[in-house]
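Left out: one protein chain. Kept in place: all the others.
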């Protein structure tokens, strides 16, 4: 004989203040839990979308990133002549020899300088990255001091908006276009003509060579040949892998932070739930005795109290997730300390995170409620009835 | 009925009314009560549940406020006192005995009895003397360091009585003092209250259901639906002793 579900519901309603306090404690924990997952997911999504699986990045051996790398013109030409490089519909190679450096520009809001990636691009650069498209203005004219900026740069950095100018390499550069790269890392970059930029920065070497594979499965064969070639001192990575490696430390940091915080916070919330449920049991001794006297089984009492606690957890979970869903409006922009460059990503809520958070909240409710529920179930009927 | 013991009144109640609000309804509890209680009296207030007897007791003891009328105790009109003055007045003039003893569970018998004395200017040693005396009076000198949970109901009520008399108030109010006790313990408690009236000249006002308790009292007044009656169920004469 089960105790009706409404019994648990009504008890929560009767002790409204306590219910609200306990549930809000849990809601905060679920909020933090969901927010850290969302942050990690946002970073992952940015990285995954930045790279394409059939694109390859070639950088100098042991250089961890394009910024540290240098590939001279001779080596770049050797890579250009490899058979794995795909050709576009116009018959031109889908390969871009690029320059990647960091420049220091102040933010609009705080005037604090941050390191921004400036990428010298070739005509094929845009074709290699279909996720990037010009949303405003026009492309820079070759041979002129013109650049285009990612949406995130245009919005947040001084001189990054269309028509504005940036000063570096003893020249003023006009921003003639804004490109939209969605949530990818490219939206935090500035692009300009590679030859112009190499001249301005007096860099004789490219930073990297990126190209599209003719056949996505040909990567291993290409990598083996190129890295074994004595004329070349380079390493090749799939673009997806390259961007994952770039933020490995950041991802790990977020993961460790997330796990640690969640563990600590959930301990606090479980304790809160336990206190509440123990008090619920203590306040209802006579009631429990009466139920038992009426013939309800120990297991029914156990189930009713566990149910009450699960509901409490679920309530916290729903409220916490509701709050966390608003975090999607926030963009975190920070320095990636592996590349020293600016990286922006948003909190991203997925169905998976939704499910995990709800499960987590119900789990907290269960852990908090199970001991008090056992106390309720094991109560001696006669003593329970006699107590006041 | 309502005969005094010949002494002047210590409590004078005139045209006392009190009602409670429940939602939009106003429920009258006491209606135009007028009577006196003589000094050194042992009075039992009886009546069915909801008759207003506990409310009347609370009003006399100064822990509830009347809507209308006056209560003079020892010549002081307590209805005109502020909350703060009332608290000071209570600690000096009234001792309380409750149905469920209302002892502090975390304090020992000694500390419970000492509690009211903390509001006086007495020194630590003086307090100890008073407390010892009070516990001796109720016959619990050997239970000084026990906590309420370690005492029987009767013993707990005796600690409560010691607490009520320790500051030597003129009036004791008791709300169902035997309501939670077995027959033997109840008898002892009533005996003790009787002694307080006769040997120590206390005035006791007791609300009770228990006919045996009422028997011990010298005077019994009945309350019915907020109106004071004599024991025959007739409205009582407004002035005591008339």
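In order of appearance the chains are A and B, and numbering begins at 1 in each one.
Here, contacts are C-beta pairs under 8 Å (C-beta built on N, C-alpha and C of every residue); 3 or more make two chains touch, one makes a residue touch a chain.
Throughout what follows, contacts and distances are computed from a predicted model.
For the chain that does not appear here, its UniProt entry gives the protein name "FtsX-like permease family protein", which is one of "FtsX-like permease family protein", "Formylmethanofuran dehydrogenase subunit A", "Nitrate reductase gamma subunit" or "ATP-binding cassette domain-containing protein".
For the chain left out of this panel, the touching residue among A:3, A:48 or A:102 is A:102. Of the options A:17, A:294, A:329 or A:351, the residue whose C-beta touches the omitted chain is A:17. When the full complex is taken into account, the listed residue touching the unshown chain is A:268, out of A:74, A:123, A:142 or A:268. In the full complex, chain A makes contact with the omitted chain through residues 17-18, 21-22, 24-25, 28-29, 31-32, 60-64, 67-68, 101-104, 110, 112-115, 168-170, 201-202, 204, 233, 248, 253, 257, 261, 264-265, 267-269, 271-272, 274-276, 278-279, 283, 332-335, 337, 340, 342.
For chain B, the residues touching the absent chain in the complete assembly are 55, 58, 61, 63-64, 84, 87-88, 90-92, 96, 98-100, 102, 104-107, 111, 114-116, 118-119, 163.
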